[in-house]
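Missing here: one protein chain of the complex. Every other protein chain is in place.
Up next, chain A:
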Amino acid sequence: MSTTVRDTLVRERYLLRFSWAMQDYPRYKPVVRELRTELTATASEVGMRQAVADLGHPRVLADAYLSELGRPVPRWTTGAVWGALAVGAVAYLAIAYGIGTLDTIGQMGGGTLERVFLGATTVFTNDDDALSVSSSLTWQVLAFYACVFTVPFLLGARVWRAWSGTPTAARAAHA
C-alpha cells in the first residue's frame, strides 16, 4: 500500500500536534522521526487513518512518553507562554497608561508631560502640532522587563525539576 498525499497530510498533522506536546521531552526529535517511520510502516498494513487512530490523542501519547522518563521534567514551553503573557500584560498596561495620559492632557487643553520610571524619562505630548510619546531606555527598565519575563518563565517551567535525578538514577533508587 503506497502513501498518498492524503495519508501524508493525516500523518504530518498528527506528528505536528505530537511534536508540540513533546517539546519538553529531552531530545524529542528522534522520537518523532521514529514515530513517523513506524506510522508509515503500520499504514502499509492497516491504512494511515487506522494507524493514527491506534496511537490515540497526540497529547496523551506525549504524556505517556514523558511519564516513561520516570521523573518530572521542566515544562519550558509552558514557561515561555507564561513569560510572554506577563510581558504582554505589562505592555498592555503601559500602552493603556500612555493613551490615558495623552487623553487627559488633551482634555486639559494640551501640552507636554514628563514622567520618570526606573531612571527612564517618558515625554507625553498632546497639542495642536503633535501627538506623541517618547521615552529613553535605561538598564533598570531592561532589567525590569527581563524580570517580568524571567520570573513567570521559571515558575511556569517548574525549573526546579531540572535538578531532580536522572531517569536511570531515579529508577535504580526506586528498584
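Here is the rule we use: a residue touches a chain if its C-beta (ideal position, glycine included) is under 8 Å from a C-beta of that chain, and two chains touch if they have at least 3 such contacts; residues count from 1.
Note that in this section contacts and distances are computed from a predicted model.
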{"item": "Which of \"Na(+)/H(+) antiporter subunit C\", \"Transcriptional regulator\", \"Biopolymer transporter ExbD\" or \"Anti-sigma factor antagonist\" matches, in UniProt, the chain that is not displayed", "value": "\"Transcriptional regulator\""}
{"item": "Identified contact with the non-displayed chain, of A:A41, A:L93, A:L131 or A:A146", "value": "A:A41"}
{"item": "Residue of A:T8, A:S67 or A:T112 in touch with the missing chain, whole complex considered", "value": "A:S67"}
{"item": "Option touching the unshown chain, where A:V31, A:V87 or A:V133 are the choices", "value": "A:V31"}
{"item": "Residues of chain A in contact with the chain not shown", "value": "1, 31, 34-35, 37-38, 40-46, 51, 54-56, 60-61, 64-65, 67-70, 167-168, 171"}
